[in-house]
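Quick notes on the structure that follows.
Not every chain of the complex is shown here; the ones you see sit where they belong.
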Amino acid sequence: MCLAVPGRILAISGADFFRTARVDFGGIVKEVNLACVPEARLDDYVLVHVGVALSVIDEREAAEVFSYLKQMEELAELAPPPPVDSSPPATPPS
Amino acid sequence: MKFVDEYRDAPAAHQLADAIARRVTRPWTLMEICGGQTHSILKFGIDELLPRAVTLVHGPGCPVCVTPVELIDAAIALAGRPGVVLCSFGDMLRVPGSGSDLLTARARGAEVRTVYSPLDAVALAQREPAREVVFFAVGFETTAPANAMAVLQAHRLKLRNFSLLISHVLVPPAIAAILSAPDNCVQGFLAAGHVCTVMGLEEYHPLAAQFHVPIVATGFEPVDILRGVLDCIEQLESGRAEVTNAYGRVVREAGNPHAQAVMREVFIPCDRNWRGLGVIPHSGLTLREEFASFDALRRFDLAAVATATAGECIAGTILRGRAKPPACAAFGTRCTPEHPLGAPMVSSEGACAAYYRYRARSSP
Amino acid sequence: MAHAEITLAHGGGGRLTQQLIERVFGPAFRNPALDARHDGAVLNVPAGVRLAFTTDTHVVKPLFFPGGDIGALAVTGTVNDLAMCGARPRWLSAGFVLEEGLPMETLERVVRSMADAARAANVEIVTGDTKVVERGKGDGVYINTAGIGWIEQPGTIGPAAVRPGDAVVLSGDIGRHGMAILAQREGLAFESPIVSDCAPLWPAVEALLAGGIEVHCLRDLTRGGLATALIEIAESARCGIAIDEAKVAVTEPVRGACELLGLDSFYVANEGRCVAFMPAVQADAAQSLLARTAPGGPVVSIGRVSGGPAGQVTLRSVLGVERVLDRLSGEQLPRIC
């Protein structure tokens, strides 16, 4: 459920229940209701579901998984390979 | 697209899958709640990246799938009334009611329109004051703020020709129901990231504690889902059962208080009948008395009489994670997207449809 | 006063029908066959040439869209179907169904556009027909075109010629036409820079044939998109096809629209893109010929004909996992919830 897509705010107008932004999704632009994200500003990325913005995307948090992976990689380079478990290797079927 | 493409990165996904494989020591069954996640998993083949020990089962989180037959029938009946325009998300149009579906009803002359947003239905009502515009408001907590906003806008605009046919459901009661079942097999949950965006994590803590299951707020892209699985496996392997957030870029601990406020202003919890699962107490939303005039059932004096589900469909079993779609005898033969027996075959997010579409079948 | 709108009388076969032919269709399409004003066109075919014959009715809404209109589409769609048979497009018929009340100016614009597209594709519209239907029994204008093309090379191009091991080359990025249309649809409308890819494909096919490519099969990626085209070929050819998702180009705005509406670009219609099948050894040569002659984005070899189950198209996802590509039930409905 709940298809929601991140887009960048190009312009803001209206107020209250009718606070609205033009939001860019990879080049296409749609009107989006901003009433639930009063903190959203121009150029912010918002997560949009059925025409309503539900969250301002946190750029720092967005990088977390990648720093985690980087960290893991660095650890892997230092540490010996992990013990083999009973599950098959996680490679895709060719 | 920024905030999308990065999370489809193959090396990152494989790295996470490797990490999961390294961490797993014994079989675990996880359930992703949300149909959108099911869709992603099948489309990208995420389940095939996972070690055999990790089984993903598919939860009830497709609002289209769980909308009860009687409400589909009510929608069809309303759409057929002269002067009534029934507006709906595209996904709802093919869902079978007891005798027909909205697409067929439209082919027979009922007025049904696909809209992108409930707010578009409000605009339509404003533009065409001589018609009765009914919006088929299905959805989980993610969609509730938008539907509530539609009511608030219509109220502000003093529209007397706008109403909602409501089938709003809530995630936590469904999780509780699944975990309470004597045959439950789910050991950890990937919570629906967009529901958590609205509601936050608070209401999941009691569930995690009571049933001793890890609950991880999880996003929708491959990297997000794998990260959620990894978190969940980490907890399971280390014996923890916490509520954690693997979707930090949009989910805050407290959720979105503004969205919650809008939602609470308009809706109150109620008992709901879930298609395939039956009535779950306090598992849905309905309009507050102040907004009763926006309730299509009341406005048009319609009774939504519960009807029996088709005998063969095991949607309930599937939605509780007890079986995967190919286990259904009707799957791919008597039940196909053209002639669905149950809702999970008809919504593009339904588990049965996702398997039908993305997995090889013995040819029909 | 000249008629500002089409009336039923324009379809009655009388003086107003004649005026429509003389003032609107005649000047735009003028050629000797049409000028003969008989029940049909009389045409000479050189000896040794086989014919390709195809038809499509165009019912697009809106009538005018970024990158084209129903007139351009009606010509291009049919000349492309001929090209996909390896045939040089030569002659078209045009059958109009006009809705009472259609502004005359709209019809004139559409007809001019057809004439331009026909010139661009080097075909003649040699015979035609016009019907007018009551208001509420049409949607402005529907156009059927049937086309005849000349097959000048001896081989047969079609699913039956496809062989295991054949390379599958895609002539450009996908999803533009369908998204250019969807951007204008009531209830879903969005602002977009997406322009339909509507364009004739014969020059590209001609280049392949002239370049000595042993073309086994061609298919334009119209209704149902890339996925449906591949599935249809796999079924007709009774072979498997394996393609690689990562190789298929989709522009950013098309992707944006697909994400927003929950649609899959593989099923979105194109009007100037095709897949070509040829022996794998010729894939590189074919690619470079197409890169010079095909309209639109990057030309890429996206996969192979496999020994897999007949009719099954498999896709390697961006994560490297294989899954089947399935036909959709009907048109994609926006997936929002």
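A, B and C label the chains in the order they appear, each numbered from 1.
Please note the rule applied: contacts are C-beta pairs under 8 Å (C-beta built on N, C-alpha and C of every residue); 3 or more make two chains touch, one makes a residue touch a chain.
What you are looking at is a predicted structure, and each value in this text was computed from that prediction instead of being measured.
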Subunit formula of the full entry, expressed with the displayed chain labels: A x2, B x2, C x2
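Everything that follows uses one rule, which is that only the chains that are shown with their structure count from here on.
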Gap in Å, rounded to a whole number, between the CA centres of chain C and chain A: 37
Chain A-chain B separation of Cα centroids, rounded to whole Å: 20
Sequence positions of chain A contacting 2 or more other chains: 1-3, 5, 25-26, 30, 50, 92-93
Shared-contact residues (touching 2 or more other chains) in chain C: 252, 255-256, 259, 262, 319-322, 335-337
Contact footprint of chain B on chain C as seen in their complex: 186-188, 252, 255-256, 259, 261-262, 309, 311-312, 314, 317-324, 326, 328-329, 333-337
Chain C - residues contacting chain A, complex: 183, 190-194, 251-253, 255-257, 259-260, 262, 316, 319-322, 335-337
Chain C-facing residues of chain A, complex: 1-3, 5, 7, 22, 24-30, 48, 50, 92-94
